[in-house]
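Next up is a structure, given as structure tokens.
Note that one protein chain is taken out, while the other chains of the complex remain in position.
Right, chain A next:
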Amino acid sequence: MSGTTATESAGSARPARAAKPWDHRASATTGLLMAAPLLLGLALFVGYPLLRIFLDASSGGDLFGRYAHVLSDGVSQRALFATLRTSAVVVLVATVLGTALAWTLHVTERRWVRVVLWTVALVPFWLGVIVKNYSIYLMLSANGPVNSALRALGLADEPVNFLYTQTAIVVGIAYSLVPYAVLSLYSAFMHIDKELLHAAQALGASRVRALATVAFPLARGGVAASMALVFVLSIGFYVTPILLGGAQTPFMATQISQQIFNLYDYPGAAASAAVLLLIAVLVVGGVFALVGGRTVKAALR
């Protein structure tokens, strides 16, 4: 009887049927609905343009001719190789600097060191692209502080030509991409238990050997993913090659821009863009094949 009474008294305050307990997991339909604007945006502004690039590149019945031109034409070839070479150097620079910063951030116990390093690593993120590149332009110009310092130290009589060179482009792009390297490397390093290194050293390994044989294999996937990320971002840079490289320094993005705006060759520009895109896909695919998708995923988790 007491049970009936309890049910009746509850029934007077609540609906007859007990409410389903709140579940934080959304149903598939709700999830799809919530994601719909994003999916729509993705289809319209990413999927469709990408499809158009390939369709335009093969328009007019010329299925592969424009791709062949990108790879065989002297000007285009030079821009492509310069882009790949510059991006490879950027990867090296960003990985070395990023590794040093990210590893120090991982192992340091000092709070102020972390604050300083995070600030150094992330400042380029907060600066606008024009500000970043213009500040490097001023640094490297004939009357800039770098040349003034070289002259003051007696290392140069005449201004050294830093601007409008591949070196200037590498400096500009690497400065922009070091934060990406640091963030991706840090997320890979933070899963490495520092005690493992202590154990290796306790067992007789030198510091370098402990890093090379214990830390590196664990971070391999993350390092590879970071390098791929930096490379893929680097090959698409546009403002930096224009401002710091000038017209005399070939680069793929500026080449594409010229094809569109000055040579009126849209299908050709589409083919150049498609080649860059395919290279990016190949690099990412290659990294996954080399170190394994699981390793990359685990490192970045």
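Note that in this section contacts are C-beta pairs under 8 Å (C-beta built on N, C-alpha and C of every residue); 3 or more make two chains touch, one makes a residue touch a chain; residues count from 1.
To be clear about the criterion, contacts and distances are computed from a predicted model.
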item: Record-based protein name (UniProt) of the chain missing from this complex, from "Sigma-70 family RNA polymerase sigma factor", "Glutamyl-tRNA(Gln) amidotransferase subunit A", "Extracellular solute-binding protein" or "Fumarylacetoacetate hydrolase family protein"; value: "Extracellular solute-binding protein"
item: Residue, one of A:V120, A:A156, A:M190 or A:I242, that touches the chain absent here; value: A:I242
item: Touching the absent chain when the full complex is considered, from A:L183, A:L197 or A:I260; value: A:I260
item: Option touching the unshown chain, where A:G98, A:P124, A:G222 or A:P250 are the choices; value: A:P250
item: Where the missing chain touches chain A, by residue; value: 15, 19, 29-30, 33, 36-37, 40, 74-75, 78-79, 137-138, 141-144, 159, 161, 163-164, 242, 246-250, 258, 260-264, 266
